[in-house]
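Excluded from the complex is one protein chain; the other protein chains are retained at their positions.
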Amino acid sequence: TSEWQIGGRTLTSRFFLGTAAYPSPQVLKDAIQASGAQVVTMGLRRQLAHGTEASDFFALIQATGSHLLPNTAGCHTAREAITLAHMARELFDTSWIKLEVVGDAHTLQPDPFELLTAATQLVKDGFEVFPYCMDDLVSCQRLLDAGCSVLMPWGAPIGSGQGLVNPGALRTLRARLPGVPLIVDAGIGSPADAVQAMELGLDAVLLNSAVAHAVDPVRMARAFKLGIASGRLAFEAGVMPRQDMAVASTPVAGHPILL
Amino acid sequence: TSEWQIGGRTLTSRFFLGTAAYPSPQVLKDAIQASGAQVVTMGLRRQLAHGTEASDFFALIQATGSHLLPNTAGCHTAREAITLAHMARELFDTSWIKLEVVGDAHTLQPDPFELLTAATQLVKDGFEVFPYCMDDLVSCQRLLDAGCSVLMPWGAPIGSGQGLVNPGALRTLRARLPGVPLIVDAGIGSPADAVQAMELGLDAVLLNSAVAHAVDPVRMARAFKLGIASGRLAFEAGVMPRQDMAVASTPVAGHPILL
Amino acid sequence: TSEWQIGGRTLTSRFFLGTAAYPSPQVLKDAIQASGAQVVTMGLRRQLAHGTEASDFFALIQATGSHLLPNTAGCHTAREAITLAHMARELFDTSWIKLEVVGDAHTLQPDPFELLTAATQLVKDGFEVFPYCMDDLVSCQRLLDAGCSVLMPWGAPIGSGQGLVNPGALRTLRARLPGVPLIVDAGIGSPADAVQAMELGLDAVLLNSAVAHAVDPVRMARAFKLGIASGRLAFEAGVMPRQDMAVASTPVAGHPILL
Partner (left out) sequence: TSEWQIGGRTLTSRFFLGTAAYPSPQVLKDAIQASGAQVVTMGLRRQLAHGTEASDFFALIQATGSHLLPNTAGCHTAREAITLAHMARELFDTSWIKLEVVGDAHTLQPDPFELLTAATQLVKDGFEVFPYCMDDLVSCQRLLDAGCSVLMPWGAPIGSGQGLVNPGALRTLRARLPGVPLIVDAGIGSPADAVQAMELGLDAVLLNSAVAHAVDPVRMARAFKLGIASGRLAFEAGVMPRQDMAVASTPVAGHPILL
């Protein structure tokens, strides 16, 4: 529970929580509180579709004391996302924006090209851009070059609960971008996945479905709270090296290999 | 932090900690306290080799308020282990014994045959036997038939930090032995491994090297404390089902398969 | 396609094929021929249940020119398996027996205890015992001590197609039992699994369901033939060492770990 900084704020929690798809507003509220999250994200597009209910929803979130991180979920082009980001800034009086520009309706993966276009413009417009991005180093480097100061690489397709499908990619990001806050966003299925991400040295975890779709969302929020704190502590404490008990390391013809 | 029963005792912690290989007695003491462990294990054979220091060591553990679970680490035959278990009962006034009968000096895996022989005798002699055993259902069933009421299947070779090398085997044990306390013992490398074990529905985790060999053992003990609590909560809260985003499930000639 | 010896015979193929559950006798016959298998296994108990059809079945196998390896599938005790092995020797005039003593009706895993009892007796009775066994080193060592000269560790539960659930265990067997013929038996789902086993330095692969339950069993038999030859060649050719592109190897507090 040590302090860290992101986007000009000082936080103690490293758990960012999404607010979609909960069984009821009360469960959402209880889950936020159980999670200890200090930042919650909300899809503006989805809320706007609900008209007057949106303000009720926002009020509910405000009542928990969390910072709001509006997101552009549902946008498929840079233009749409930029427009929505500006609306979010006016409505919620925050320059933070979680920038989602989805490139495929099925996997909901980011579109690296539209995302970069949108991020470039929004940085110029004075936003603190949190880009939901792919996990490849070059795409991430381009977003940094465009002025982003934080990255949100995916762990797996949104809502899949598959965990970290390519942990090596996240390790590479951590190793090559040592000073950049990295928040894994999307794909986390259970606390074990979140702990793995934190042990890799990522700075925080954002998730939604894994709590909202749990049988008991409030208890699961508490589980993630503990897990994320555990993974951070483990990273700081220095994990023991893994030992191979079986076989010599140099490959020689006719000798077994490591797999 | 709900209560559970094992071997006639009621515990709140699900973290069992080993006491070997710490940098100093003080670090050990601090690690036990940071871990919240209510049960710690100690190798009698190793302690006896240290003569008068052994009682100091025991006093240190007693001072933490933890229950002592003596173990027979280093024994290679049922006879050795039985003798050592009786000595432990006299010395420490406890009928609990973590029964280790190692079958291979390199991997330190249990010997299923000698283990069963020793367990059978020790149950008859009135011990509460905690057998360090393989993860296969038939070996485990035999130990239950011999009167054991708890099982300690390995996760991976002792000291390897490889985590759960065969999670399917542990799932099978959980599914087929629903009422039996299962404590994963050996192989855990980091909290992510412990969380995975707890999410599988195992009842507790015993580990030693992952804390003792961490760069900062005391902080790592705290990391495991949180992780084990997280995994238990997640199990109770009901993890969301994982979704495949890619491909139809029925295999058809000429169509991709799931891997 | 180099020669190797097992049980007193010289073979060129390293593919052992099971004969159960094919769509028709003709498909079985074609699959055996496509596989290039020189040894096929047949469950005596199942055949006996079919009365006169059994001899037709045996004739079909003989017509392919393959050696017959009778098996004791379906036996749950040493006694049953010993009796069946003796019947097999009389009926088929072979001292080879694939010894299966199943310890659990659900996973069909071997029973390490009954298996050892049966193997000990059958070796004394002059059989060439091919034990279907667990993948743990100690159980395997006991079977060798009992006089077995070949081992058939499982890859995964029979019929599951899960592949090698614990490749580290197989690597340990290969490393620690360098002169012993090791045939992975059960669990193989696709040629990728068989190639992995062969690259680990195992000597051969036995499978059944992966061919019999393929959409096109004959074509799948050919796929496995090529795959098994490929894996053996790769083992002999010396696989390149895998490189980590991401991160330093020594764990330090606050630095990412390898997973």
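Residue numbering begins at 1 within each chain, and the chains themselves are lettered A, B and C in the order written.
We take it that contacts are C-beta pairs under 8 Å (C-beta built on N, C-alpha and C of every residue); 3 or more make two chains touch, one makes a residue touch a chain.
None of the values given here were measured: they were computed from a predicted structure.
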item	value
Residue of A:Thr19, A:Thr120 or A:Thr172 in touch with the missing chain, whole complex considered	A:Thr172
Residue ranges of chain A at the interface with the undisplayed chain	103-104, 106-107, 109-113, 116, 134, 136-139, 141-142, 156, 162, 165-166, 168-169, 172, 176, 190, 192, 214-216, 251-253, 257, 259
Residues belonging to chain C that touch the chain removed from view	106-107, 157, 159-163, 189-192, 195-196, 199, 209-210, 213-217, 219-220, 222-227, 229-231, 233-234, 236-245
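Everything below uses one rule, namely that only the chains that are shown with their structure count from here on.
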item	value
Same or different residue numbers at the chain A/chain B copy interface, by half rule	same
Chain nearest the overall Cα centroid	B
Rounded Å distance, chain A centre to chain C centre (Cα mean)	46
CA centroid of chain A to CA centroid of chain B, Å	34
Junction residues of chain B - those touching two or more other chains	106-107, 162, 190, 192, 214-216, 219
